[in-house]
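Yeah, one chain of the complex is gone here, protein chain that is, but the others are all in their spots.
In order of appearance the chains are A and B, and numbering begins at 1 in each one.
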Amino acid sequence: MSLTVDDLKVYYRTLAGDVQALDGVTFTIADGEIMGLAGESGCGKSTLGNSLIRLDTRARHVGGHVTLDGEELPIGDNEAMNEFRFKRVSIVPQYAMSALNPTRKIGRMIDELLHSRGVQYDTVLPELSRRLDLVGLSDDVLGLYPIELSGGMKQRVVMVVSTLLDPSLLIADEVTSALDVSTQKAVAETLIGFRDRGFVKSMIVITHDLSILYQIADTILVMYAGKLAEKASAETIVNAPQHPYTKLLISSLPEVGVRYADKQLVGIAGRPPALLNPPSGCRFAARCPLATTKCAEEPPFVEIAPNHTVACWEVGPC
Amino acid sequence: MLKLEHISKTYRVGAFGGGRLQAVDDVTFDVEPGEVISLIGESGSGKTTIGRMILRLSPITTGRITFDGTDVSSLRRSHLKEYYRHVQGVFQDPFSSCNPIFKADRIFALIKHEFFPEVSAQEWRHRVAAALESVSLNPADVLGKYPHQLSGGQLQRLLIARALLLDIKILVADEIISMLDASTRIDVLNLLGDLKKRGLGIIFITHDLSLGNYISDRTVILRHGSIVEMGATEKVFGNPQHEYTQMLLASVPQLHSKWAEFERAAHVATV
Partner (left out) sequence: MSSSSSRLPGTLDPIASQPAAPVPEAAPARPQMSGFREMVHFAFGNRKLVFGLAVTLAMLLFAIIGPFLAHHPALEYGGKLSLAPTTKGGYWFGTTLLGQDVFAQFATGLRLAFIVGALGGGIASIVGMLVGFTAGYRSGIVDEVLNMLTNVVLVIPTFAVLLVIAAYLKVRGIMTESLFIGLTSWPWAARALRAQTFSLVSRDFVDMARLSGRKSWQIIFKEIAPNMSSYLFMMFILLFGGSILIAATLDFIGLGPSNTISLGMMMQLSVQNAALQLHLWWWFLPPGLAIMAIVGSLYVMNVGLDEVFNPKLRSL
């Protein structure tokens, strides 16, 4: 499969005006690729993930195109997207494990979900059992209520359900955030397992945790204030980042082994700009140590090396 | 300075209070001035409950907590208030810690009203400004604003400044970093390191091993309410003895090395 996103703009309507949450992003995802979408709160990564499946009704599709496997996704049209949801594009939303209907047994919930897509529960049941087994859950789970499952189990159930119809693209929105370290690892491994076994073709994993992305993602896309900052392979982003924001971010993350007494890490001063009236030009300029007058003009997202795109004037093609 | 001896906390659960839930089980450790001790554990490990018991926000079921020799396990009223002059806390959610309908600096007014009523208004303003500067906040930026007008990082620093206005010796920091953005986390963490150098004893409660490793002198690993391993941070992280600690360290996603299985899998794939 392949996903092409071209100059996508998504704004949120508010009383005070339009919040320009996503302001012109362009990238592609290849077949079999797990792309990590990283950034801090308010950078637009959740908006991006949600807009590909058109879930949030407050958001407005202002411009741009999304093409999946050569076919344009009607992300501006809620009705038309119904055909694609769950079958071609699927999402594990943020807080999904807390959003399971507490009055429905898991099996009944899946039955209703499949029914709404015109798929019979019985035909899918053998495959469902197989997949539950693969993620380490037994069939008994289908007869339990959500409250009887632990956080990790619920997360895995949601992931199995989301990928039941073998979608081309899976969007995983902060699936590891609320979990303990050991469960995080199990869930992350499950994600890779899905891709390796062909349940999904490609994945977008949205999280603020770069270290998880380093473990499971092939490429990482770093966003800042509604725009793309850098996209490269996971190795490159972590070991040889080029964009000043990425560099500062990586160097501010404490790791096991790094101690305050030995080496004090430094954060990034200031705050991301409000997206109600975003500044013109490069949005990171106010906090960037490399900022010059040229940064008053917005830098384009250009490829500086094979499969390495950066939006910064100070970084040229090598 | 602060000693916890055989602290336990049991909750009564079930329809008529018949069942028992052991949240904390026989925990003993102490905190000295100028050191950071981390309480690390997953959810349900009891770390937050221990913090709350130290702050006397939850009653202690059995055991004793002593501060400078005085038993604080069952203090009440004015004695408790004296205790709060020396021991304070900062919590996880800065926006929940400030009453959203009042301005953020009301937290300072509360301290003055309860602990320093005799101090003049002008002198108090000086003290507040000094406390704000010591947490790297510009008074003009944060005074007179509502909590929703400030960032999480600013609010957490404000809450630390509040604790500093009292002459505290111990600060209980319960997951104070986890709700902050990655780029501001390290600055608040460095602030804790700074305070430690000035002689403050800090109990740093977290689930994040890399944060604990970065900032603490001693580490306590908790599991299901009991201590499984405790010692100097380099030893606990460098040479973990208990298998639970080893499991935790193996599960932490690192930034420059992959999980062991992935290394092996990648190796197999290339062979």
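In this text, a residue touches a chain if its C-beta (ideal position, glycine included) is under 8 Å from a C-beta of that chain, and two chains touch if they have at least 3 such contacts.
Quick caveat: nothing in here was measured; it's all calculated off a predicted structure.
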item	value
Selected residue (touches chain absent from view) among B:V27, B:I60, B:C98 or B:L255	B:C98
Identified contact with the non-displayed chain, of B:L4, B:A23, B:I107 or B:L248	B:I107
Hidden partner interface residues of subunit B, rising order	55, 57, 80-81, 84, 88-89, 91-93, 96-102, 107, 110-111, 114-115, 146-149, 159
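Simple rule for what comes next: only the chains that are shown with their structure count from here on.
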item	value
Distance between the centres, which are taken as Cα means, of subunit B and subunit A, whole angstrom	31
Residues of subunit A touching subunit B in the complex	40-41, 151, 180-182, 184-185, 188-189, 208-212, 214-215, 238-239, 248-250, 252-260, 264-269, 271
Residues of subunit B defined as touching subunit A within the complex	42-43, 151, 181-187, 189-190, 193, 207, 209-211, 213-215, 233-234, 237, 247-249, 251-256, 258-259, 261-262
